[in-house]
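Note that this complex is displayed minus one protein chain, with the remaining chains in position.
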Amino acid sequence: MHGIDWVDVGLSGLKIAVVLGAMLNVTPIMVWVERRGSALIQDRPGPNRVGPFGLFQSFADALKFILKEDMLPAKANKVLYTIAPMFGLIPALTTIAVVPWGRPFLLPGGRLFEPIIANVNIGILLIFALASMGVYGIVMAGWASANKYSLLGGIRASAQMISYELSLTLAAVSVLMSAGSLSLVDVVWRQTGSFVLFNAIKLPAWNIFSPAMWIAFVVFFVSAFAETNRLPFDFAEADAELVAGYHTEYSSMKFALFFMSEYMAMATMSALITTLFLGGWDIPWYNEPPNALGFALSVLAFVAKVSVLLFVFVWVRWTVPRLKYDLLMKLGWKVFLPLAVINIVIVALFIAKRWI
Amino acid sequence: MISFIIFFFFAAVAVIFAAMVVLHRNPVVGALSLVASFFALAVMYVLLEAPFLAALQVIVYAGAIMVLFLFVIMLLNLQHQAEPHTRPVQQFLGYTSSAAFGLALIYYLAKFGVTKLPEGVFVADARTVGIRMFEAYIFPFEMVSILLLAAIVGALILSGRTGISSTQGSPSASVPSTKMPPATPASTHSEEVR
Partner (left out) sequence: MIPTHWFLILSAILFTIGVCGVLTRRNGITIFMCIELMVNAVNLTFVAYARQFHQIHGLIFVFFIMAIAAAEAAVGLAIFISLFHHRHTIDVDEANLMRW
């Protein structure tokens, strides 16, 4: 650590405040998007009473959560029942610390402002490490509720999550191989610029336009649904089968914490997909200058990409049905894991032949 | 300065949660305390300038192996099994012999402690570990992958689920299925008829 002064500490505090504010505001916005978006897909009006276009629905929901009675089942293990929602929240809030959300630019004093909270060498390994912690929240919630359905939901959800963590990790490995580094900052820098096809079409050098990464993109995208327990992989909640799965016995603020952590995990996964495959903060066909204007435009581009992906999450939820649990596990182990490994071999071939 | 504070805090966390594993009756609490201890050890690895290994410790140990432990404990409902109390003789001998061993170890480690580190930077990131692994240690790497395959097959066979359906084999299957319901007279009669 060389020469950290108070300005650095202040800038870090500012970055943390901005990212934390953004993450905590994702849930109310996503609740509105989900309810109006699902209404749009199902050809019905959706909430439109509370404020114009139902925009203040989230405030009403928040008030409801705060004012509900907070229960504790009689036979539940009190300590584990209370700390389980926190384990769901920790991965969602901490993994966003290593995702770069804008272009580094020069402040007036000559200092470089890097819009990433923790620029460590092992960036993406931290994401995988903390995502494994999310499994504990579900397992503890299912077990500590002293309820058969909760236990079943919890075990199913955690088995699903650890199975799809493998294909998630291996699909990300092929992207990291082409970038040559574990840090997400390097992954995004490799996707700036453009490559030219047939001497005429100029495509941005995003990973999604590279044929070696198509399989990895599909595997990562679907595994992200399984990791965040969203339909078509929401066997953890399974509204028609398991009452409400692992959060059956939770009410008021503890349920609100689970609810929030699901949307925040969605936002983090969308940010990760954007960074790995869609070029992160890069604006296509435009060389951002290293000053405040370039930074602001890159942050806008990043937020736009993440928003599109979040809408796709909502869209898929209300379009695709949920099948069976054993089909899910077969898909994870017998289809996605071999596909992810095959993609690593393909990327290795591309790197060896210097096509990437 | 601040690294000393971090070291003492997380060393205390590691030791306290490790002691809770040994002393607490409930195996679920023991498993979760072990997870906390592993986290504290990951912080120790970061202090020892090996952040790659710290991330691996959390991913492999705290994120996979302990989840396996928790699955086994919760699915077999082991927290309701009363563990019989250890005989006082065994407790006394166990504690005193391990304490004597530990004290001797700590005494000699403190007596011959070396405080001088060689010059230069210790680079221990993924690139250097990977290069050394695939150049000098490639043979052990392949052997460990074969060992993991053997472990997977062994665990499958031991748990009795090799994919061979027990109704197609002989009724006295040598591999007991763990979840088979007790055979009713109707089903065994139909098997013999077939």
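When the chains are written out, they are named A and B in that same order, and each has its own residue count from 1.
In this section, contacts are C-beta pairs under 8 Å (C-beta built on N, C-alpha and C of every residue); 3 or more make two chains touch, one makes a residue touch a chain.
Source: prediction; values computed, not measured.
Student: Using the touch definition given at the top, which of the shown chains does the missing chain touch?
Tutor: Within the full complex, the chain not displayed touches B.
Student: Please give every residue of chain B in contact with the chain that is not shown.
Tutor: 3-4, 7, 11, 14-15, 18-19, 21-22, 27, 30-31, 34, 37-38, 41, 44-45, 47-50, 52-53, 56-57, 60-61, 64-65, 68-69, 72-73, 76, 78, 81, 83-84, 86, 90-91, 93-95, 97-99, 101-102, 105-106, 109-110, 112-115, 117-118, 120, 122, 124, 128-129, 132-133, 137, 140, 144, 147-148, 150-152, 154-155, 158-160, 176, 178
Everything that follows uses one rule, which is that only the chains that are shown with their structure count from here on.
Student: Using Cα averages as centroids, what's the distance between chain A and chain B in whole Å?
Tutor: So the centre of chain A lies 29 Å away from the centre of chain B.
Student: Would you mind writing out the residues of chain A in touch with chain B in their complex?
Tutor: Listed in rising order, the residues of chain A that touch chain B are 80, 120-122, 125-126, 128-130, 132-133, 135-136, 139-140, 143, 151, 155, 158-159, 162, 182.
Student: Per the contact definition, I'd like the list of chain B residues that touch chain A in the complex.
Tutor: Contacts found on chain B: 28, 32, 35, 51-52, 55-56, 58-59, 62-64, 67, 70-71, 74-75, 125-126.
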